[in-house]
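Note that this complex is displayed minus one protein chain, with the remaining chains in position.
A and B are the chain letters, set down in written order, and residue numbers restart from 1 in every chain.
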Amino acid sequence: MPDVKLIAHIRGWVDERFGLQELAGSLKKKTVPHHKLSYWYFFGGITLFLFGIQVCTGILLLLYYRPSAGEAFESVQYIMTRVQFGWLIRSIHSWAANLMILMVFLHMFSVLFLRAYRKPRELTWISGMILLLLALGFGFSGYLLPWNTLAFFATKVGTEIAGQVPVAGHRMMVFLRGGEDVTGATLTRFFGFHVAVLPGLTTLLILLHLALVQKLGISVPPSVETQWKQNPRIARQMKFFPNFFLREAIAWYLALGVLAAMAAIYPWGLGTKADPFSPAPAGIKPEWYFMFMFQTLKFIPSKVIFIDGEVLGILLFGLAGGIWVLLPFIDNGVRRFGRRIVVGAGVFAVCYIVALTIHGYVAK
Amino acid sequence: MANQDSHARRRFMEILLGGGFLASLASFIYPVLRYLVPPAVADLGADEVVAGKAGEIKANGSKIFRFGTRPALLIVTADGEYRALSAICTHLACTVQYRSDLRQVWCACHNGMYDLNGRNVSGPPPRPLEQFQVHVRGEEIIVSRTRGA
Partner (left out) sequence: MDMSPSRTYLRSLCLLLTVPWTAGLCRAQETDTCVVCHGVLDPPYQVTSEQFSRDIHSQKGLTCAACHGGDPTRTDMDAMSKSAGFRGRIARSQIPALCGSCHSDANSMRKYNPSLRTDQLSQYRTSIHGKRLVQGDSKVAVCTDCHGVHDLRPAADAASNVNPLNIAKTCSRCHANADYMKEYSIPTDQFTKYGTSVHREALNVRGDLSAPTCTTCHGNHGAAPPGVATVQNICSNCHVFQAQLFSKSPHQEAFNAARLPGCVTCHSNHAVLHPGDQNVGTGAEAFCTNCHVAGDAGSVTAKKLHQNLAQLEASIKDSDQVLAKAESSGMEVSGARLELDQARDSLTKARVSVHSFQLGPVEQDIQNGLKVSARTMQAGNEALGEREFRRKGLAISLIFILATMFGLYLLIRQIEHTTNEEQT
């Protein structure tokens, strides 16, 4: 049996230096609004949890992965076939990446529809949008790292599209590719982005995001707010520790179970090694989270008045993204139809994304 | 009575949670620990492979070895030079062999012949055999191929 006196002694020692009691105190007081829609609060935590999984599995993969065009594919093959449980680590990393991006979108849309971006949480929303962008960046850069045919051509097409941005496009493309074409230099560069640049930025922004959430508390959806204003007695708060956290722990364990099952039953494929000199295979598709944008570009006619179709598509998405970041300022409680605009845009976005993603896979 | 019941339930929950938690933790940590131990074979088998040991093959002899996922042929010529070629016949993909009596590479399936540089000299093969580079590093014979980036 552990010595109670010893534990108390150690706790006191650490507390004298770190002020743990204070920290524990403030954490004990942290609450989460308890209402019908409280389950939506899980999505932020799950995204963070999956990010943690990515960091851990990513670091493990780093022990064996070799980021050069001549060895990348073989090193991933090595991990999948020779390293003990390498298949598990790699498949979890790939599946969790997709799951994380799904969660990030669900988190963003739930915040949107529950209107948690309202004052004073505008910065939380903006930092969240940047985090979403970084997550997509993680997905795009990580996808290339196995250096297989699909990834090679998807990267080629993706950076090509980036190069269509007016004015800075070409320079951006050369910056991303590390040259005019997708080569081993691109791989090295993407590797640098994926394991150093993006994690660094993401960590900073997560800290900012969490600090803001901690400072400002969890937002209550407007419908619940009105109810509670009318009837203060039914307003309930749940303690974060241990109640909400235990519930989140169940969700996290569920995610772990799902990941383990996917990794064991549907291991992530390897494909064939990229050959820059062979022609692109038919039907190159991006990963599902880019599919809706990719399909949109296909629908835009090649020339609209005097603007090139692809450029128009990119500008439209850029505009949409910009508006999305500024949503808290559209629905700022002052403008008359602000709320309607945002909710309308949200519904439209969800439908659009889902429809075009499905279309991308179903259409010939 | 109710207290004993709830006490028993509490015990059950504690065991379930504690046991489950520790067991699940172990099921996560065990693979990670095994993962950290590097496998016996460190070689990726991609563009470079150890084909054999110096002195293993006599002059005018050969050895079939595995290069990545394909068979390859290591030849020691009568003069003691090393040659390495792909062992897949360019006709219908049979595995070729070195004929010390003919001093050429021969495919037993349809009598295809290649010279020691892999050039198809007679029979049905339409293309030469892919050539690889051979270097001797200490005791080991390394066969490699250059790939475009």
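The rule is short, and it goes like this: contacts are C-beta pairs under 8 Å (C-beta built on N, C-alpha and C of every residue); 3 or more make two chains touch, one makes a residue touch a chain.
Note that this is a predicted model, so its numbers are computed, not measured.
Asks: What shown chains does the left-out chain touch?
Replies: A, B
Asks: Considering the complete complex, identify which of A:W40, A:F240 or A:Y253 is in touch with the unshown chain.
Replies: Answering carefully, the residue with contact to the hidden chain is A:Y253.
Asks: Name, in rising order, the residues on chain B that touch the hidden chain in the full complex.
Replies: Listed in rising order, the touching residues are 9-10, 12-13, 16-21, 23-24, 26-28, 66, 69-71, 92-95, 108-111, 123-124, 126.
Asks: What does the interface between chain A and the hidden chain look like in terms of residue numbers?
Replies: Interface residues of chain A facing the absent chain: 80-82, 87-88, 91, 242-243, 246-247, 249-250, 253-254, 256-257, 260-261, 264-265, 267-269.
One rule holds in what follows: only the chains that are shown with their structure count from here on.
Asks: Need the CA-centroid distance for the pair chain A / chain B, whole Å please.
Replies: Whole-Å distance between the two chain centres: 38.
Asks: Flag every residue of chain A that touches chain B in the complex, lowest number first.
Replies: Going by the criterion above, the answer is residues 60, 63, 66, 69-71, 73-75, 77-78, 82-86, 88-89, 183-184, 253, 256, 276-277.
Asks: So in the complex, which bits of chain B are touching chain A?
Replies: Contact set of chain B toward chain A: 24, 28, 31-32, 34-39, 41, 44-47, 147-149.
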